[in-house]
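Apart from one protein chain that is not included, each protein chain of the complex appears where it belongs.
Chains here go by letter, A, B and C, matching the order in which they are written, and residues are numbered from 1 within each.
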Amino acid sequence: MFNEEFRFKQPLRWSMVGGGRGSQIGYIHRTAARRDGLFNLVAGAFDIDPERCVQFGRNIGVEESRCYADYREMFQKESQRSDGIQVVSIATPNKYHYEMVKAALEAGLHVICEKPLTFTVSEAEGLKVIAEKNNRIVGISYGYTGHQMIHQARNMIEHGELGEIRIINMQFAHGWHSEPVEETDPGTKWRVTPEIAGPSYVLGDVGTHTYYLAEVMVPNLKIKNLMCMCQSFVPSRAPLEDNAFVLMNFENGAVGNLWASCVNAGAMHDLKIRIIGSRASLEWCDEHPNQLLFEIQGEPKCILERGHSYNYNQDPAVSANRIGPGHAEGLFESWANIYHRFARSIDMAEGGQDKADENYWYPDIDAGIVGVRLIERCLESAAQGSIWVDF
Amino acid sequence: MFNEEFRFKQPLRWSMVGGGRGSQIGYIHRTAARRDGLFNLVAGAFDIDPERCVQFGRNIGVEESRCYADYREMFQKESQRSDGIQVVSIATPNKYHYEMVKAALEAGLHVICEKPLTFTVSEAEGLKVIAEKNNRIVGISYGYTGHQMIHQARNMIEHGELGEIRIINMQFAHGWHSEPVEETDPGTKWRVTPEIAGPSYVLGDVGTHTYYLAEVMVPNLKIKNLMCMCQSFVPSRAPLEDNAFVLMNFENGAVGNLWASCVNAGAMHDLKIRIIGSRASLEWCDEHPNQLLFEIQGEPKCILERGHSYNYNQDPAVSANRIGPGHAEGLFESWANIYHRFARSIDMAEGGQDKADENYWYPDIDAGIVGVRLIERCLESAAQGSIWVDF
Amino acid sequence: MFNEEFRFKQPLRWSMVGGGRGSQIGYIHRTAARRDGLFNLVAGAFDIDPERCVQFGRNIGVEESRCYADYREMFQKESQRSDGIQVVSIATPNKYHYEMVKAALEAGLHVICEKPLTFTVSEAEGLKVIAEKNNRIVGISYGYTGHQMIHQARNMIEHGELGEIRIINMQFAHGWHSEPVEETDPGTKWRVTPEIAGPSYVLGDVGTHTYYLAEVMVPNLKIKNLMCMCQSFVPSRAPLEDNAFVLMNFENGAVGNLWASCVNAGAMHDLKIRIIGSRASLEWCDEHPNQLLFEIQGEPKCILERGHSYNYNQDPAVSANRIGPGHAEGLFESWANIYHRFARSIDMAEGGQDKADENYWYPDIDAGIVGVRLIERCLESAAQGSIWVDF
Partner (left out) sequence: MFNEEFRFKQPLRWSMVGGGRGSQIGYIHRTAARRDGLFNLVAGAFDIDPERCVQFGRNIGVEESRCYADYREMFQKESQRSDGIQVVSIATPNKYHYEMVKAALEAGLHVICEKPLTFTVSEAEGLKVIAEKNNRIVGISYGYTGHQMIHQARNMIEHGELGEIRIINMQFAHGWHSEPVEETDPGTKWRVTPEIAGPSYVLGDVGTHTYYLAEVMVPNLKIKNLMCMCQSFVPSRAPLEDNAFVLMNFENGAVGNLWASCVNAGAMHDLKIRIIGSRASLEWCDEHPNQLLFEIQGEPKCILERGHSYNYNQDPAVSANRIGPGHAEGLFESWANIYHRFARSIDMAEGGQDKADENYWYPDIDAGIVGVRLIERCLESAAQGSIWVDF
């Protein structure tokens, strides 16, 4: 059961860039960060409209004087305070990620950033250099990876329950943009505008989520080469893709297929992952996150439930239980678990008492870099007629 | 989308009795109450062990001086402070509910109490008199009723989508106590001890949940008469029942059947409700709370998803959305929604600006009373050989 | 795998009463009986319209001279032939079952009859006396009991996989007659006409199916007493019920609940059965008959698949496989399996070489009698205000 009494001496002094009024992603960042009392929201550049920024910040409990219209101003002013911010979460359109993360790191802040981290791999790698130099962490908000059954799967795979890994099916294919909804919906508009979204739409927006789930579930996964075919079924979206299929070879001989889409008409999310081994398979879907399908060849299909102490159950998955099995945990708990990991990683970087076990992980800057590389290589393949390219 | 900026001028000053270290129910009360910034936990009698109480309270952010070992002391001392508590949540074993709610109301506090509210109907009705006299609200933590699809169902039924209501299937039948786990698990032990749990185990512990869901989904539901058969499959639990079947007639000519159990081996929760009308049926299960099955006779089965703006969708259900459809919301969101309703009800009682629409509801003291009456009448029926008794 | 080469020296010479043009039940009887080459349809009184009877019989391959308009004539004429019929299946409205079975037995025929066997228990018991005297078998077409997963369940229960049986949930609750479709549909009309259908509608038409499934799955099940509440939600159906709830105690201390309905709006069939033991539960639904849910308390839910050779798998279930696991078998295979059992029982009664193992069963006249008794006792309870009556 989750230990509610685990606290830092002082909660981390936390701020946000973006995520203001009407932002769903902003709400989930705040809910997750506050859940365990490890972050305290003390400042924010929530909105580029100064008045709305202040109004919003005040309404959600941030002092008016610490509501900034400009993120640079925030970094600068806060750095002059003894109680200035330590961490910033960036929840803006993709275009700003690179400059904001860079500025934050240079201001000595830890950063939590939305994916994709940057437009190019070289930018992302540049950020890593700065982060390492400054001993700051960069976390990527791969919010699905906090679900306990993902950890359960990781444990089972590490303990050899699947045998040798052979095939990974990855999919995040929703249908919400089957029609050109961007014509009336600004929240979609920027995602299909290359100047703001970057070189990719669905590969970056949803494809990286499912790929990173695979990395968490199957430690030490490395892509060897891949090929990608992309479409823009709504033609006005070109050159950005609204559908993509990727095939890949992994270094260890396994193969993978990944489907990213926003035109899978009628599907809610269809974020699914299936890991197939020589002995058994595991399958998980984000719409029913408390269950994990475990299929051993020749035996009855099993449905594992969150919170149960099956044989396979290892410590980390169970310890993240916030409520007993049978009850539905949801995406907010998953994000809270990831923010919990961010907090502990930051605390460790800051020299806090916490000390991670050797298997400790969180979606770090390498997770951010590999996501950008995935996009870059896929588009490179697609641009050349869907040929195979090394990773 | 949930309006995160809705706040009171001051959060309600809130406290708890019970729910200390290791208490799952305590954790969910706190998580729910804090979620929307409407409650501020300022005091608590979390534990009867004074030292553990202080330690726990401090760890979760309550001032040491406001951590009380005794609830009477808390009510008394807090009443002398200008910033004393306004509301208390009671999360103790059943035995203490009556005296604590009574004391709280008499101390001028609003109360949120676990079900069953009391051991007898006359006690529960007595509390109502005091509450009304003092203009205090009593909320019952029927935490499942905050799920949006329950509200969706309520709206659809009010709009006549099912036709005339004919049959209600109610069920909460888990299997966690198929064996006498109480021999080693204190959390189960008190539930099967009549002095602490009261006259009933599963009817009170789980049966009342599913019955109250029916009341929310089908407004103006009134039981006319009922019959009940009970068993103690683990014999040492007698006279408390670990399984019960109830049949009932409603005033409007509909009929209902209710199954409450803790010996449904292998089932996680199996909290399910199906409302059957002359035209269509609705079915909901707490383990997959974001879906609502809608079956119109002669048409394809439909699966309604949380957050969608279908034709049927009415305002209240959608406005409680905390995240877009497809994403999994869970029990914590449901509880938070109910606590939100408690907060607004309290604020209105206190003369705040909030004003509920005519269809506004929350699990109030009448919900508490009807639950106790259901238990009482069921046991009366069972004791006489499962005969029919008026409600 | 099913042994297609198992044949009798001569197929049984088989006939039908009823089941002519447009009869769905007639088609399934014929398909099932012919499936394994054990029955040869040589005569029939398919229709009371002589011309249509002949036409229909000829079209499906029966000699014109052996198509009879009157069942008595058929029994009489066929008895004079050296190659006359040995077996007759009766697929007429309920009203005729008693007289036809009686006449058939008296004519020395084996009989396969639709349920309910008769209108009263005393009639059914009278038939048993005649059948025993003449050494003829009476089979009841409880066609769902041929599904392999029912046998799988029986085997598992016999081997103690569930522990001690505690609770049986039985349900057959479709929604096809939510409205008074009988006003335009003759196939429904007779079922709600007491003179033709007998004293009950849904208890007899669907309730007996699910109860008999319980008897097959849990050998030696005996009802001790029961209570029943009935409704006629479509008022013109009174006194026949279109919905009924039954609670029952079994001799061995287990309890059961049964729901029979034709007004479960939007449901296709909802023929479901769940057997709950002290250790585990089994659940089966006819709409997905190749799967059996097996839930051991504290372990992952398991989905058993038809045809797999799991540990639990015993011979009979597997030997009835007609195609490998994964492939969908359906209701026709279930009926064929039951007709196969009828054939072998008849052959044994006739002194054939076949010899059943000690665990051999088929839906015999006792199954018919218990179904009629169930109806009779339920109506007796309901008529007296839903009191408890001995079985």
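To be clear about the criterion, a residue touches a chain if its C-beta (ideal position, glycine included) is under 8 Å from a C-beta of that chain, and two chains touch if they have at least 3 such contacts.
Note that the coordinates shown come from a computational prediction; the quantities given were computed from them, not determined experimentally.
Screening A:W259, A:W284, A:Y339 or A:Y362 against the full complex identifies A:W259 as the residue touching the chain left out. The chain that is not drawn here is touched, among residues C:E161, C:E305 or C:E380, by C:E305. Check A:Q24, A:T120, A:N134 or A:S178 against the missing chain and you find that the one touching it is A:S178. Counting the whole complex, the residues of chain A in touch with the unshown chain are 162-163, 166-167, 169, 175-176, 178-179, 227, 229, 231, 233, 243, 245, 247, 255, 257, 259, 261, 263-267, 276-281, 294-297, 299, 301, 385-388. Where chain C meets the omitted chain, the residues involved are 1-2, 4-5, 7, 21-22, 24, 27-28, 30-31, 34-35, 37, 56, 59-61, 174, 176, 268-269, 286-290, 305, 322-333. Touch with the hidden chain on the side of chain B covers residues 294, 298-305, 308, 310.
Simple rule for what comes next: only the chains that are shown with their structure count from here on.
Common neighbours of chain B and chain C under the contact definition above: A.
Judged by shared residue numbers over all numbers used at their interface, chain A and chain C contact each other through mostly the same positions, with over half in common. The most distant chain from chain B, with centres taken as the mean of CA atoms, is C. Remark: rotation between chain A and chain B after Cα superposition is 180° (nearest 5).
Chain centres here are Cα averages; for chain A and chain B they lie 34 Å apart.
In this assembly, the C-alpha centroid of chain A lies 56 Å from the C-alpha centroid of chain C. Across the assembly, chain B contributes residues 176 that each touch 2 or more other chains.
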